[in-house]
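Every protein chain of the complex appears in place save one, which is left out.
So that you can tell them apart, the chains are marked A and B in the order they are listed, and the count of residues begins at 1 in each.
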Amino acid sequence: MKRKNTNKYVSFALVIAAYAIMMILTASGKITRSMQGMLVPICAYIVMAISLNLTVGILGELSLGHAGFMSMGAFTGTCAALMMTESVPDEGLRLGISMVIGAIFGGIAGFLIGIPVLRLKGDYLAIVTLAFGEIIKSIFNNLYVGFDKYGLNFQLLSEKGIKLEEGGRMLIQGAMGISKIKKISTFTAGFILIILTLFIVYHLVESRYGRAIMAIRDNRIAAESVGVDVTKYKMTAFVISAALAGAAGTLFAMNYSTITANKFDFNTSILILVLVVLGGLGNITGSIISATLLTILPEALRGFATYRMLVYAIVLIVVMLFTNASGTKMLISNIKAKLGGNKEEEEQ
Amino acid sequence: MRFLSFLISGLSLGSIYAIIALGYTMVYGIAKMLNFAHGDVIMVGSYICFFAMMRYNLPPVVGVILAVIVCTILGMVIERAAYKPLRQAPSLAVLITAIGVSYFLQNGALLLWTSSPKVFPSIIGNGKIQLGELTISHVTLLTVAVCLVIMAVLTWFTGRTKMGKAMRACSEDKGAAQLMGIDVNGTISMTFAIGSGLAAIAGVLLCSAYPTLVPTTGSMPGIKAFTAAVFGGIGSIPGAFLGGLLLGVIETFAKAYISTQLSDAVVFSVLIIVLLVRPAGLLGKVINEKV
Partner (left out) sequence: MAYKSEGSNLVPVPSNAVIPERDINDMPALECKNLGITFGGLHAVENFNLTIGRTEIAGLIGPNGAGKTTVFNLLTNVYQPTTGTILLNGMDTHGMSTAQVSKAGIGRTFQNIRLFNNLTVEENIMVAMDKSIKCGLFAGLLRLPSYFREEKKAHKRALELLHIFDMENVANHRAGSLPYGAQRRVEIVRALATDPKVLLLDEPAAGMNPSETADLMANIRKIRDTFQIAVVLIEHDMNLVMNVCEGLCVLNFGRIIAKGSPAEIQKNPTVIEAYLGKSHSTKAHEAVNEVVEENSDTGSDNK
């Protein structure tokens, strides 16, 4: 119990300190342009990593389609922002509303996907979330949406059927995605989203819901035997995770002038999984650190970019072998025993 | 006539899926794990065959044999290095490792062989047979024939030979199999070897039909073949065959009659519907967790 609390305060302190330092550096002009450009993506990836950790580390189910929810949030949130350009002139407010809309649509996608997916177990669940990620990508790649004073116009496969009134514009143009986006995402917005995410995830984990979710992870049969409604709690975790990913998607998309569905493919889902695995399953602070490092590293070390994906692959394998193989597990527990008795509590 | 020609190309694609799906299903049956890297073994096999034929001017048969040998060894090495230490680990850890191996192979290939696409030469030329209005290429015929032969041999192997029986015993109950004197580790290693060897053959056939070879060539067919294995009932060899053929036909029809771009979405929707209606697949059996 105590350890969990300290972990929580470390997470908040870390995020707030990082924000303060970056703001001071920006104000004094000591920050490079490329670093400046990475701040929002870092925030988005931190939220993605924390939200996926909720599914993988805390609920214990592997989701391989997390980028799909990000995509959902990116497209719906950005469309909303574009539609509100005149009605909500304040950029901060518009971004906020857009992120809420992105979160709602992400959550809805999570709910719809959760209905079939959460009835499955283990490998099946992983493969079906993967399938859903691909389906979402496929749909956005072929979706054409126009907007005019009469409302939205949808068309699948081609834009021919869309007739817009004077002053209307195309929002989504199939594989071309959304272009001419006004970049309104800011580091401060990203910071606020991270803080909100931390509040939601930590408060969830420390409530009746979080306990039940972790109980299902540890032993589903025992959880059922003490009256835990497995589907309900799994769904709660899954929807919250998807909604947070949706909000992160909106934040991410509004940092670029163009956004396409292919940006949120299977590789992105795997990248987020790498962040979670490297930071430690169930370890929120770890997710924050690994998301930051792995976003900065490829930019900072140009030579590294070539080997980036190869290194990520090795990271996945080595971390899993090191934390799970029976041989290394013995080694770790021996070392811990030597370091002192009370380390037992530290085990994840 | 159009329908018939789509059906034939669907069966041909389905045969490739079926051969890949056999690898998934055998490994799943015995090691109870989803070998995510299986699709990338296909890609490695295709590259080996490509270089043997194009760079060293070896005859296609030698190229295929080389590919099978390399993939067999690769499969066994992967099993020994990455999966064996995790035999007792939770399935989440094993799956993440398998994804890691898949990415390792893909990106290793990217560094070794670059991302520029290689044009794969058909191993038996581009001949065609004309049957009235119907045109069937030699590759199509070869693919279906190879698939049928593999099916027959595997059915005989698992049903009649000592090794095959050991495999079935291990997939039923590893502990009991070990007590009966079966070398469980050796059997699992053997299963990976056979599955990976088949993957090499599937890779060559795949690239003969769709001649663009890049490091990610194997991943999508791999995922679809897994879908096929689940469709047919994972762990079941006839199930993989049936699932593969059905999925190939469904995909081809979706491309022809619905939309090329949305065909993947259709295939994956099929997977989801199957898992909802019949979680154990068409020919699979439901296994209850012991309480």
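Worth pointing out:
Keep this in mind: a contact is a pair of C-beta atoms (placed from the backbone, for glycine too) under 8 Å apart; a residue touches a chain by one contact, two chains touch by 3 or more.
No experiment lies behind these values; they were computed from the predicted model shown.
Residue A:Arg211 is the one among A:Arg119, A:Arg211 or A:Arg308 that touches the chain missing from this view.
In the complete complex, the residue from A:Leu112, A:Leu156 or A:Ile221 that touches the missing chain is A:Ile221.
Of the listed positions A:Thr236, A:Asn267 or A:Thr323, the one in contact with the omitted chain in the full complex is A:Thr236. Taking the complete complex into account, residues 1-2, 199-200, 203-204, 206-212, 214-215, 217-219, 221-230, 236, 344-345, 347-348 of subunit A touch the chain not shown.
Keep in mind that, in the parts below, only the chains that are shown with their structure count from here on.
The centroid of the Cα atoms in subunit A and the matching centroid in subunit B are 32 Å apart. Listed in rising order, the residues of subunit B touching subunit A in the complex are 28, 33-34, 82, 85-97, 99-104, 106-108, 110-111, 219, 223, 226-227, 230, 259, 261-262, 264-265, 268-269, 271-272, 275-276, 279, 289, 291. Against subunit B, in their complex, subunit A makes its touches with residues 56, 60-62, 64, 116, 119-120, 122-124, 126-128, 130-132, 134-135, 138-139, 141-142, 156-157, 221, 266, 270, 273, 277, 281, 306-307, 309-310, 312-317, 320-321, 323-328.
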